[in-house]
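Below, a portion of the complex is reproduced, with chain positions unchanged.
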Amino acid sequence: MAHEFTYTRRVEFADTDAAGVAHFASFFRFMEEAEHAFYRSLGSSAYRIEEDRVEGMPRVSVSCDYLSPVRYDDELAVHIVVREKTAKAIGYEVRFDRLGGAEPVTVARGAMKVVHVTRGHGVRDWTVTELPAALLERIEVAPEPDPGPRHGGAA
Amino acid sequence: MAHEFTYTRRVEFADTDAAGVAHFASFFRFMEEAEHAFYRSLGSSAYRIEEDRVEGMPRVSVSCDYLSPVRYDDELAVHIVVREKTAKAIGYEVRFDRLGGAEPVTVARGAMKVVHVTRGHGVRDWTVTELPAALLERIEVAPEPDPGPRHGGAA
Amino acid sequence: MAHEFTYTRRVEFADTDAAGVAHFASFFRFMEEAEHAFYRSLGSSAYRIEEDRVEGMPRVSVSCDYLSPVRYDDELAVHIVVREKTAKAIGYEVRFDRLGGAEPVTVARGAMKVVHVTRGHGVRDWTVTELPAALLERIEVAPEPDPGPRHGGAA
């Protein structure tokens, strides 16, 4: 059973903006990449095209609090923790830590809730459906109330 | 005095993803474009390079709830309402309405809080500073508690 | 008959990078937006979902030469000219002019070639097919060899 995952990702130049830092919307790309890597690690996928249908995992809500800027070439650890799970949805807590210093520094915290959806080919609308077995059976809510913050600076 | 602004924006092909809808992170680009157009309408700008300093308006927190997908070529009205204001920060409520039908349909709701920051050239870190006069004097908190939802479907 | 189109677009903050200018890949988004606005102006669309099939206009080749940087809030005119046309493909020349000064300044020049493709729902691969009638009948190759450069600076 899995209830957390850490994805490491460098801030690329295209992720930055004229303020010299990663653009705030880039954090949502990072968040989604971490989530998708989590499913991949469990032998599943966030988006599957089958012969008679398409399945996906869209977000129903997301949020992010920005604590400290990150810059080009910074290495980030995107840590996702399962906080909620039903047959058709998963809720995550997300923490972004900047690596490369003496110890990781938490630079942002967020959350996202995703649902599993299915539609037939040629059908415009999606229906909320059960998670694929690989996720339903292998993902569980994290046991502890908090994964523990990571601080930078003097200990 | 201004306390709300509506920005109209078409969903471009590059905003979509393989699920056939606007990618969830695109809504944050739309949100920021609306905010920046608001400042422009007041004769100000979200990002200013002066001779001895750079000023910007980064986000400290954002969120979005997705109610209904939007697709390529859909026209969106991004409606921002000022909910909070101090000398150094502004908090917004955001509503995304899909236009083009008999009446607008609210497809997403969000929020963002921005602060005003300044740094000298060659200085790496930003300091939170007072909003420029054009914004400080002309932006106010919206009087009503809610701008009223917009529904689609049969009237 | 139409053989050129001009699309005006402001450089948004999310289009910029840490060098303080529009990221080079943003020009390809601008190019595509201009092309799609051209089809829209002719009553057609670059991407259509019908009951039994999906039609699109992917690029087979693109290029861009960057002459001068553009920055946040700059207004660009993206001028596309039809240079080549067959029953299934269109080739464009693209010129990006920065507006707002005494006269427009050409900041980039590019090209793109697009083909029309169709696939059935649930079918993975696309087939190159004839352009929709609205484009086939109304688009023609531009008569002159060059639309004329635009210079800035002293006249």
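Miscellaneous remarks
To keep things simple, chains are lettered A, B and C as they appear, and every chain counts its residues starting from 1.
In this text, contacts are C-beta pairs under 8 Å (C-beta built on N, C-alpha and C of every residue); 3 or more make two chains touch, one makes a residue touch a chain.
Every value quoted in this text rests on a predicted model; they were computed, and no experiment measured them.
Sequence-identical chains make up the whole complex; the displayed set comprises 3, and the total in this structure is 4 copies.
Everything below uses one rule, namely that only the chains that are shown with their structure count from here on.
When chain centres are set by their Cα atoms, the one at the greatest distance from chain A is C.
The centroid of the Cα atoms in chain A and the matching centroid in chain C are 34 Å apart. For the pair chain A and chain B, the distance between mean C-alpha positions equals 23 Å. Distance from the chain B centre to the chain C centre is 27 Å, each centre being the mean of its Cα atoms. In chain A, the residues that touch at least two other chains are 18, 21, 25.
Interface residues of chain B facing chain C in the complex, by the touch rule stated above, are 12-14, 20, 29, 32-33, 36, 40, 45-47, 49, 72-73.
Note for the complex: chain A touches chain C at residues 13-14, 16-18, 20-21, 23, 25, 49, 51-52, 71-72, 121-122, 124.
The part of chain A that touches chain B in the complex is made up of residues 18-19, 21, 24-25, 28-29, 32, 47, 54, 56, 58-66, 69, 126.
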